[in-house]
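Below is a structure I'd like to ask you about.
For this depiction, one protein chain was excluded, whereas all remaining protein chains were kept in their positions.
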Amino acid sequence: MTIKVAINGYGTIGKRVADAVSLQDDMEICGVTKRRPTYEAKMAVKSGFPFYAAEKEFVSGFEAEKIPVQGTLKDLLQEADIVIDCTPKKSGYKAIYENAGKKAIFQGGEKHDLTGMSFNAMANYEQAIGADYVRVVSCNTTGLCRTLYPLDSTFGIENVTAVMIRRGADPWDSKSGPINAIEPVLKVPSHHGPDVQSVMPDLNIQTTAVKVPTTIMHLHSVVARLKGEVTTEDVIEKWDKTPRVRFVCAKHGIKSTAQIMELAKDLGKKRSDLFEIAIWRDGVHVVDNVLYYYQAIHQEADVVPENIDAIRAMCNLEKDKMKSIKKTDEAMGIC
Amino acid sequence: MTIKVAINGYGTIGKRVADAVSLQDDMEICGVTKRRPTYEAKMAVKSGFPFYAAEKEFVSGFEAEKIPVQGTLKDLLQEADIVIDCTPKKSGYKAIYENAGKKAIFQGGEKHDLTGMSFNAMANYEQAIGADYVRVVSCNTTGLCRTLYPLDSTFGIENVTAVMIRRGADPWDSKSGPINAIEPVLKVPSHHGPDVQSVMPDLNIQTTAVKVPTTIMHLHSVVARLKGEVTTEDVIEKWDKTPRVRFVCAKHGIKSTAQIMELAKDLGKKRSDLFEIAIWRDGVHVVDNVLYYYQAIHQEADVVPENIDAIRAMCNLEKDKMKSIKKTDEAMGIC
Amino acid sequence: MTIKVAINGYGTIGKRVADAVSLQDDMEICGVTKRRPTYEAKMAVKSGFPFYAAEKEFVSGFEAEKIPVQGTLKDLLQEADIVIDCTPKKSGYKAIYENAGKKAIFQGGEKHDLTGMSFNAMANYEQAIGADYVRVVSCNTTGLCRTLYPLDSTFGIENVTAVMIRRGADPWDSKSGPINAIEPVLKVPSHHGPDVQSVMPDLNIQTTAVKVPTTIMHLHSVVARLKGEVTTEDVIEKWDKTPRVRFVCAKHGIKSTAQIMELAKDLGKKRSDLFEIAIWRDGVHVVDNVLYYYQAIHQEADVVPENIDAIRAMCNLEKDKMKSIKKTDEAMGIC
Partner (left out) sequence: MTIKVAINGYGTIGKRVADAVSLQDDMEICGVTKRRPTYEAKMAVKSGFPFYAAEKEFVSGFEAEKIPVQGTLKDLLQEADIVIDCTPKKSGYKAIYENAGKKAIFQGGEKHDLTGMSFNAMANYEQAIGADYVRVVSCNTTGLCRTLYPLDSTFGIENVTAVMIRRGADPWDSKSGPINAIEPVLKVPSHHGPDVQSVMPDLNIQTTAVKVPTTIMHLHSVVARLKGEVTTEDVIEKWDKTPRVRFVCAKHGIKSTAQIMELAKDLGKKRSDLFEIAIWRDGVHVVDNVLYYYQAIHQEADVVPENIDAIRAMCNLEKDKMKSIKKTDEAMGIC
């Protein structure tokens, strides 16, 4: 059986999930929606995805630009087994999916309460098995779960403090700033800490965050107090075996997020995406059981494989998280 | 016969030319060189390219990082029919190529006098046929030739003034600025005007240039006085038929270089490269025979197909420029 | 007689005009208005300016923050001889000023038609004498008039092409981008050309514009075809005698807008403002009667002395433009 997946909102995340679904052999895209007749809409059609208007009111806009439309979201939902909601946060489509009787995955801009299930493949795949509504946590939260879960489950974490240095805007966004400023999130903790706890409820984590004038990646400075005797090598060895985590090294010329994104270009994935979390190997230090590390997050890409695993769990395609992760990663060329 | 191509300097341009050569059926990479054991060196090996140290002194550095080396540049030159010099400007390798009796292509950082032949496929392919040494002009000059040559040969150009708004650093370069400043090139004309004339000697062109804090693309504001009666539609129609020129439209959401690079990501070429020059269709205006337009240049990519055509001309693989351009573009997926 | 000046809108321009008025001996601030109880409002009060709410609805906001308010704009207008409108463009206050029977100066965000008189001190001071409503043209237009008017009136200008490389946001604005993109103004000519013609109606000028990721200054690349035989030295000598134009030199370390703003800091004006237009002396070149030059514009400051002169003309304080300019500049420390 091939699961039919609808994408509501063919934008930054939606288009990437659509491509990732197309690479799997147990699921396929039955259609994507959009609102405005932009170049992205034209590219969706060119990619061969059945194309729908998100709402009736947008049909005429597409027709004016000669972009053929197969119907609206409601029509698309008829065809689908599951819908991936990639609309802007609080778009409020859940009732429509419910009415159509379809399972749905939401993204990390939504609150945990919308689904009651916040997902990270390594941390809690099992809880998503058979679920109707799942929220794949945000790019930053995914990044924190990817590197903290294996440590917590192996060594135990006493507590974590993480500072999120966030990109001000996505690369395609030429409207948002700042151009030359740093802006702190004055609420403490920033929403990232509680968000990690929606996946790992027992983790003692504090987070703060600042926004900076860059577009390409977030960067986290993390300090974790580990339980028991753990060495730098223990931590590196653990991460080395962890999927969707990739080491980079300053001594090989990767000194900043700029060179990580250049490495991603050389890796040759579509859109030069980096689906893994990048950790500086020469920035990992355990001192007196306190672990320091830096990780970088490709905010447009890291949640994409989690969406695939969530589909697989929800649709009962696979019960074993490691098998799903491996299948997803091999199909997407993540090694 | 398959032409064997060596790449001296597997960096920003070198790695792209290596990939482009690999996509052609009448040429192949016989090896690439590098100096330092960086992540780019590791990626070169992973890509399957025979890997050489640029000089003997660099061999130990590669060995220390367990990067297998097949020899040095001199060994590589034995294998090659032609070498593409992608080293930093004024590296001074020409004598070495001459001694080895090999043809060589240089990049636009070098002076015209080094080869006496400055190349743009549409403008002067024929002059490169059988040549031993050719210089592919820089990204900005290539951009100007690509859009001005078809106008000049069709309508005639009285004179052109172009202002180059240049990116401060490449995306992978986190050292160079400016972070928050605009820096003019005070020499007038900037080197771009005379450089265009090294390809189109009779063109009356003046250029100025400024450097700005962006990494992704150069942008040109061009004003050209055309000979005779020409309309906006005439110009658009001409460019529409010109290879390696692509229209983008603000009304489809492409308002800045940010969205052009996003479009390039969606186009799916390796490294999200845009090999074409992007012209804003809704920014083309002819007023009283004066043509105004804006074009954007992906500085890392636009010269790559020109290198392929230059190989073909120099090695007598093809005498007809349009056939070479078409062959190159089809292999590279440029449409 | 001391002219009483009201400032409606104590923001980027308003606060600077308020300080400039305070430095003159023939005018004084009778009050300033604001909408929101920000740090700028607190600074206005600290500066000793009588403080008013722009509208009645904003009074409670100020009271909540214990910022004492003397009344509203309507009360303030009673006290004033003239009001300087420094509100965001199209705020639509003109009718209110008319009803109060007060003269008013508007800023360059407004259309020429609002007042029928667009002002630059050197170019058309006389036309503002006794006028009721005057518009001081925008920072970019002021910059172009400052350097083109003396050339046109001395040598004659055949035609001008100017490219505006514009800062994306003001230094205090951390919301607006772009962070990493260049955005062209696709309409040709950009509004700057016609705007210069609202001051210098007979000038043949074409302009284009792009927006870049910097906050500190605009930069213009200007090409002007002069009438008759003119040398580089002639032009430099003319500007040397022109008020509110300042030469900077790359050979003294001023290579970009960054060092111009550093020079401004060293000059010691309040807010490190540069009221003059900065021209690179070593970037001025006349080649075959075509003049090339680069100028930089401190967008927050250059229109401030023009507002002072406009007050003086409109209120019949001075009939001779050179005397007003000199008086303004001496009081403000512009040399």
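Descriptive notes on the structure:
Residue numbering begins at 1 within each chain, and the chains themselves are lettered A, B and C in the order written.
The working rule: contacts are C-beta pairs under 8 Å (C-beta built on N, C-alpha and C of every residue); 3 or more make two chains touch, one makes a residue touch a chain.
Small disclaimer: the values here were computed from a predicted structure and weren't measured.
The missing chain, though absent from the display, is touched by one residue of A:Val69, A:Ala104, A:Ile157 or A:Leu219; that residue is A:Leu219.
Interface note: of A:Gly61, A:Gly109, A:Gly268 or A:Gly283, the residue touching the hidden chain in the full complex is A:Gly283.
Here the missing chain is touched by one residue of C:Asp132, C:Asp173 or C:Asp234, and it is C:Asp173.
Where chain C meets the chain that is not shown, the touching residues are 15, 36-40, 42-43, 65, 171-174, 179-180, 215-216, 248-249, 252-259, 261-263, 265-268, 270-272.
If you put the missing chain back, the residues of chain A touching it would be 161, 163, 165, 178, 180-184, 186, 188-189, 206, 208, 210-217, 219, 221, 223, 250, 255-258, 280, 282-283, 285, 287, 290, 292, 294, 296. Mapped onto chain B, the footprint of the missing chain covers residues 168-169, 171, 173-181, 183, 213-215.
Please note the rule applied: only the chains that are shown with their structure count from here on.
Farthest chain from chain B (centres taken as the mean of C-alpha atoms): C.
Once the centre of each chain is set as its mean CA position, chain A and chain B turn out to be 35 Å apart. Per-chain CA centroids place chain B at a distance of 42 Å from chain C. Per-chain CA centroids place chain A at a distance of 47 Å from chain C.
Multi-chain contact residues, meaning those touching two or more other chains, occur in chain C at positions 178, 180-181, 183, 213-215.
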